[in-house]
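Just one protein chain is left out here, and the rest sit where they should.
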Amino acid sequence: MEDRIIERDFGDLAVNMGPQHPSTHGVFRLKLYLQGERINKIESFLGYLHRGVEKLSEKLTYDQLPPVLERDDYLSPTSNSLGFINAVEKICEIEVSRKSSYIRVLVAELQRISSHLVALGTYGLDLGGALGGGASLFLYCFREREKILDVMEDLTGTRFHTNMNQIGGVRYDVKTESINKIKKLIKELKPVLEDYANMVSKDEIFMKRTKNIGIISKKLAEESGGSGPIVRGSGINFDVRKNKPYECYSEFDFNIPLGINGDAYDRTIIRMQENIESLKIVEQIIQGIPSGDIHSRKPLKSPKLTRPPKGSSYFSIESPRGELGFFIVSDGTAIPYRMKIRAPSFSNLSLVEKLLPGTFIADSVAILGSLDPVFGDVDR
Amino acid sequence: MGNVNKSLKDIGSFMKLPGANLFISSTKDLFNWAQKSSLWPLSFGLACCAIEMMATFSSRYDLDRLGMITRASPRQADLMIVAGTVTVKMAERIKTLYDQMAGPKWVIAAGSCAISGDHYRHIYSVVPGVDWVIPVDVYVPGCPPTPEAFIDGILELQKIIGKGKTSPTYNTSSIPEEKTLSPLEVAKPVKKSKNLIESKFIDKNEILNFSKELKNNGFTYLKFITATDFDSNIVLTYLLGNNTRNKDVEFNIQLGEDLTIDSLSDIYSGADWQEREVFDLFGIRFIGHPNLKRIMMPDEWIGHPLRKDYVMDAHFYPYRPTRKEYEKWKTEL
Partner (left out) sequence: MLDSFIIFATPIFKTISILILIVAYLVWLERKVAAKMQSRVGPYNVGYPHGWLQPLADALKLMTKDDAIPKNSDSLLFNFGPIWIMVVSLASFALLPFYFENPMLNVDLSLMLFIAISSLIIIGIFVAGWSSNNKYALISVLRMTAQIISYEIPLIISLLIPCILIGSLSFGEIIRFQEDVWIIFYPVLGQISFIIFMISALAEGNRIPFDLSEAESELISGYTTEYSGINFALFYLAEYVHLFGICILGSIIFFGGPNGPIFSGNILIVIKALLFFTLILFIRWSFFRIRIDQLLKFNWIKLIPLSFTGLLLACLVKYYMDFN
C-alpha cells in the first residue's frame, strides 16, 4: 500500500470589498483574488452613485445649472461651479470684474484647504482604524476644517454647498468684518498646518506604511490621463493654475510642490504642502481686494437668461483632485445641447487596476486612500 | 423586539396577578431606555450628506455624548443612517444590509436625496427616496442637513424609541402586489439639431495612425473621449494634451449608420474606462477593447441613456419589496 499525498490547489480566495465599506471612501466595489495575503487580480465596479447629471443638464437652463453641478465633487463644491461658469463665459465672451474674480479665487482656495484636510483625515482612518490613532488624526483635521466652514458660513450663508458663483460675477460681497475673520483664520491655521505636516511626515509607522507603496512611474502617469497631486508626485510639473492661468491666478505668487518617487508618501506630503501654498494665496487676496462691482450682467432686477451663441468649447480648472473640465455644445437656446464633465477622479481611479495587483491587502487600502477619489465626481 | 417580546409572551399568565403590570412595564421602560441610550449606527454614507454626518461625529458636535459609536459590521449595528442619493444599483445592497442587521433596528433617512430623490428624482438611475426599499422611521430634511439638524433627528428617534416603538413603519400606501415593470412611456419627439461642433474632423479609418502620430509628437495626455448625438449621426470627440508645450488638440469623428470604431486602448492606457463609459451611455462599440462592459449602469440595463430619444424617467422600477415581503417583516421581527 503506498501512501499518496494528493495536493490540490484551490485557486485564489475571492474577497469582496463591497460598496459599503468603512474605507473605500464612498461607494466602490472591488473584488480581490487573494493568494495568502497577496492580491493576484482585481475587478472593479463603479456606478453606484451615477446620478445622470449630464442628462439632467439637457433639461435645465444655464443659470439653473451651477447649484446642481456643485453636488458633483462634494468636497470642494465651488470648483465645479467655477469651471462651468468660466466655460460659459468663454463662449459668451463675458468679462468679469476683477473684484468678483478675487472673491471667486478666495472661496476656491479655502475649499481646497478643506478638501485636502478631509483627504488627510480619512487617510488616517484607513491606516489606523476608526478606533485608534487614525481617529485622532481624523478628528484633528475635522476640527480645523470647522474653522474654515465658519468663515464660509459668514461669507455665503451655508457651510459647504455655497451657491456663490453666478454667470457674470458672484452673488455676495465681502464685508469688512469678514475680512477680519479671515485674517484671524490665517493666523490660526498657519502654525497648525505646518504642525500637522511635520507630525505626519516624521511618524515612523506612517513612513513604514506608505513609503514605496503604490509607485506610479513617470511613464504611467503621463499616459493614464491622471492629473493633480497624483502625477505631480511622480515629478510631472503640470498644474492648470500655472500652465493655463484662469481667473486672476497670474497675479499671485505661489509654488507648485513636486514629488520624487511617486509613492503614497509623496502624494500625501504634496497635499499638505499645497495647503500652505493656498494659505499664501488667501493672504495675498486679503491684502488687496480691489473695489468695484460684483456683477457684470445688467439689468440686475430681472436678468435675461444666458443664451450663448452656437458652437462648442472646453474649459478646465484645477480642482483639488486634478484637472476638472467642462465641454459644452450649445445650440443657441438657453438650455445646453450637451454638457460633458471631464472628471479628474474618473481618470485617476483607473490607475487602481494597474497599481493593486501584487500588493498586500493592507497596502490596497493605503493606495486607494492616497489616490483620493470622490465618488460624486467619478460617477457623476 | 426580538427575544424580549417572545419571553414576555411566555409569562402571560404572570400578568394576571395583581401588580404584575407594574413589573412588566418597568422592565420594558428600562429596556427602552437602554436601547435609546446606546444606539450604534452602521457606518454607511453615500454622497455629500455623508460628509456632514462625519462632521457630526467630529469634535465640535460630538455624537459620542449620546452613546453612539459607529460599528462597521451590520450585525452589531442598530441604526442605519442613509445619507445621500440612492441609485438603482445600490438599492439591492441597501436591502441586503438592512436584512443583515440584527434585532430591533431603526432607519433614519437624512438629506433630501434620501427622502425623495431631490432634483434627481426623475433620472433613469435614481430611486426617488430610500423608503421605496426599506422602511424609514425618521426623516431629516436639508441639503445637506447641518449637524444640528442631524442631532435633532437623533433626539427625535430617541423620543420614539422611549415610547416603545421597535417595529418599522410601513409605507403601505402604494405597494404593488407583484413586482412590476413600468411600460416605456411614449415621449414627445425630441428635436435633434444639426452638427454644431466646429473643430477638426477626421475620417473614421485614420484614427489609429493619427493618434500614433500625435503621441510621437508629445501629445501623451488623453483628457477625454465623449460623444454627442446629432440628427443624422453621432459625433465622437477626443481631446489630447501636451504637458510640456501647454497645447491641446481636439479632433472629432462622424459615425454614420455603423456605430463601431477602433479602440485606442493599446496606445493610451487611460482610454480604457473612457471608452467603456461611451459604450455604456451611447452604444458605440470599440473594436479591440479588452473588456467592453457597462460601467455606470447595471449589467442587465436595456438602452443607452444619453441618446436623445431615451426618456428621462426610469426605464424600470428599482427593487421594491412587494406587499408579501413587508407582511413577512412584520411578523418575523
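Letters are used for the chains, namely A and B, taken in the order the chains are written, and counting of residues starts over at 1 for each.
Here is the rule we use: a contact is a pair of C-beta atoms (placed from the backbone, for glycine too) under 8 Å apart; a residue touches a chain by one contact, two chains touch by 3 or more.
Computed from a predicted structure; not experimentally measured.
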(request) Out of A:E37, A:D173 or A:D195, point to the residue that touches the absent chain in the complete complex. (result) A:E37
(message) So one chain is hidden, and I want to know which residue out of B:R65, B:K163 or B:K200 touches that hidden chain in the complete assembly.
(response) B:R65
(message) Contact with the hidden chain only, please: which chain B residues?
(response) 1-4, 30-31, 33-35, 37-38, 58-60, 62, 64-67, 71-73, 75-76, 78, 102-104
(request) Using the touch rule from the top, list residues of chain A that touch the missing partner. (result) 13, 15, 21-23, 34, 37, 124-136, 139-140, 143, 203, 205-206, 208-209, 360-365
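We take it that only the chains that are shown with their structure count from here on.
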(message) If we count contacts the way the header does, which residues on chain A are in touch with chain B in the complex?
(response) 18-20, 22, 26-27, 46-52, 54-56, 59, 68, 71, 74-75, 118, 130-131, 138-139, 142-143, 145-146, 149, 159-161, 220, 222-227, 236-238, 243-244, 310-312, 314, 316, 323, 325, 327, 329-331, 337-338, 340, 342, 346-347, 349-350, 353-354, 375-376, 379
(message) Touching residues of chain B toward chain A in the complex: what are they?
(response) 42-48, 50-52, 54-55, 58-60, 69-70, 72, 84-85, 87, 89-90, 93, 97, 119-120, 123-126, 143-144, 146, 193, 196-199, 220-224, 226, 228-229, 237, 239, 243, 246, 248, 250, 268-274, 277, 281, 294-298, 305-306, 312
